[in-house]
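Note that one protein chain of the assembly has been removed; the remaining protein chains are unaltered in position.
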Amino acid sequence: MYSEKVMDHFTNPRNVGEIPDADGVGVEGNAVCGDIMKLWIKVEDGRIVDARFKTFGCGAAIATSSMITELVKGKTIEEAMQISNTAVAEALDGLPPVKMHCSNLAADALRKAIDDYLAKQKGAEENNG
Amino acid sequence: MYSEKVMDHFTNPRNVGEIPDADGVGVEGNAVCGDIMKLWIKVEDGRIVDARFKTFGCGAAIATSSMITELVKGKTIEEAMQISNTAVAEALDGLPPVKMHCSNLAADALRKAIDDYLAKQKGAEENNG
Amino acid sequence: MKRIYLDHASTTPLRPEVLEAMLPFLKEQHGNPSSIYGEGREARKALDRARDRIATILGASPREIIFTSGGSEADNLAIKGAAFALKDRGNHIITSAIEHHAVYNTCRYLEKHGFRITVLPVDSYGLVDPAAVAAALTPETILVSIMHANNEIGTIQPIAEISKILKERKILFHTDAVQTVGHIPVNVQELGVDLLSLSAHKFYGPKGVGALYVRRGVRLDPLIHGGAQEHNRRAGTENVAGIVGMAEALVLAALEMDKEIERQRELRDRLISGIMERIPHTRLNGHPEERLPGNVNVCFEFIEGESLLLNLDMQGIAASSGSACTSGSLEPSHVLLALGLPHEIAHGSLRMTLGRGTSAADIDTVLEVLPGIVDRLRQMSPLYDADAFCKTH
Partner (left out) sequence: MKRIYLDHASTTPLRPEVLEAMLPFLKEQHGNPSSIYGEGREARKALDRARDRIATILGASPREIIFTSGGSEADNLAIKGAAFALKDRGNHIITSAIEHHAVYNTCRYLEKHGFRITVLPVDSYGLVDPAAVAAALTPETILVSIMHANNEIGTIQPIAEISKILKERKILFHTDAVQTVGHIPVNVQELGVDLLSLSAHKFYGPKGVGALYVRRGVRLDPLIHGGAQEHNRRAGTENVAGIVGMAEALVLAALEMDKEIERQRELRDRLISGIMERIPHTRLNGHPEERLPGNVNVCFEFIEGESLLLNLDMQGIAASSGSACTSGSLEPSHVLLALGLPHEIAHGSLRMTLGRGTSAADIDTVLEVLPGIVDRLRQMSPLYDADAFCKTH
């Protein structure tokens, strides 16, 4: 069913956990449909230096969460915003068709974390400005 | 499917053939429904002394034909008229349900042969009388 | 690694004795039962014998058994067959909220054909209330279909009680006994049903073969039209080997049933209480007593079923879940939702179903392995964190 890469990320998920002093946090999904991902990012000089996640969900949800945290690390905010859900699925050597919604989840959670970061930035700028 | 007795009478049918100077002949069935039996009887002193048949039909039709010729031999006309189709089937240790119409055929052909005999008798009596 | 198979409600391994009984019909005995020559008659004899054996065990007569390609076909034949045959008498069908999809989706399909379906709720144990069946009856009701035992939570329904109500009203009663036949006593007279479905692969018989019991006198439109097989009620060249295997499996199951019920019940209860002791935030789904001897179904809060299954699989344990993600839909099991469980809990269900081969050592292994897996997944779960945005109650 799952590719080896999915199983690898599911079995040994990278970057599980929280970032207490995160610069951005995003949550996507809901318990009703069975998938929730929460993603923390740490940003330095416009570049994501750390990313962590917690996920309630199926194997694909956990693997995409793990994969996206790997993908964003080291990327600039602009670059990170380009990461699409298909890119996540591709990085995992594909997902079963019924699981494609899980890769949406990861990309959307990332987007929300970035939005949160940008909003905070703006707030900070406004406060400063 | 068929009892051993049916198979015996089918394999070695008794009394196949015609009686050239028969006292009665009966035909029953038709080619449309796939079963035709023709039965000849020879009567002496009100008793059936010989019976022969020719049959176009399935295994059950041939076996019931053979059996009924055996059953009637030696019987008086009155006794022969009592032979029912169930009696023929029973004498063969039963027939499959779908084949019960074949035993009707034999009993009906016998009845017709007897009617033929009785009609001839009556004709002869009238001629004599 | 020795695998521990705990998904017997999904399918069971074929018993070697059953394969042995089937093999002649997969080798030299290849006749078509409809043929009149020797090879055909041998096949016919084998079919007849299988039918006799199955009928005897169910308390039915041989003419009342229709062979099918499995439980789903039996359910479809029973429900569509009765509905279409009786549509002049009424258009109302009653079923329950926890039926297998083979019943549930069939009923839903009949709505497109003008039938009206009442779906009865169940209580928190998954029990249908016989009084609710009585209350739902209308003059238009032609059929009631309530399963004997549920495939997910193992709850056994009061079928005999319900049938008493329906007999008085002369309403057809179908029960899906796919999970009970071969596991607990099933007698069509005692249950009082008119139609009963079973499936061989659930009791160590082959996949792709089942049967429907149809009480004498009950009219059904065939589901598969064609040749005159099964007294014109189910066309198609018979799966002779499969049918012979089904009968053999059922006989073997009947012989060891009492012993197995006792044995599995004990293991089941040991597994349930072991889980409850070791893992907090866990609930048992289904009825504590009115329950299949081999069924364990629990929900672990804060985690999702599929990831649990995959972890168990990696540890050599095969189990199942009512999780949405194992079915390809977004909704978790309709059965768990019908019990009143909130979605997020229903997603975290684990079903382990025991079988002939399950040993006490297997149960101990599961009890060793499971808490660690649950804990690991909970550590990863945003719901488990006390500060999470959406702690479940």
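So that you can tell them apart, the chains are marked A, B and C in the order they are listed, and the count of residues begins at 1 in each.
Assume contacts are C-beta pairs under 8 Å (C-beta built on N, C-alpha and C of every residue); 3 or more make two chains touch, one makes a residue touch a chain.
These figures come from a predicted structure and were not determined experimentally.
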| item | value |
| --- | --- |
| Displayed partners of the chain not shown (whole complex) | A, B, C |
| Among B:22, B:37, B:51 or B:80, residue touching the chain not depicted | B:37 |
| Touch with the omitted chain, as defined above, among C:152, C:306, C:344 or C:362 | C:306 |
| Of C:227, C:280 or C:372, the residue in touch with the unshown chain | C:227 |
| Contact set of subunit B toward the excluded chain (per top definition) | 7, 10-11, 13, 16, 18, 27, 30-38, 54-62, 98-99, 101 |
| Missing-chain contacts mapped onto subunit C | 3, 5, 7, 10-14, 16, 19, 22, 26-28, 30-32, 34-40, 68-73, 75-76, 100-103, 105-106, 108-109, 199, 201, 206-209, 221-228, 235-242, 306, 309-310, 312-313, 317-320, 326-329 |
| Those residues of subunit A which, in the complete complex, touch the missing chain | 1 |
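FYI, only the chains that are shown with their structure count from here on.
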| item | value |
| --- | --- |
| Centre-to-centre distance between subunit C and subunit A (centres being mean Cα positions), rounded to whole Å | 40 |
| Gap in Å, rounded to a whole number, between the CA centres of subunit C and subunit B | 57 |
| Cα-centroid distance, subunit A relative to subunit B, in whole angstrom | 92 |
| Residues within subunit A bordering two or more other chains | none |
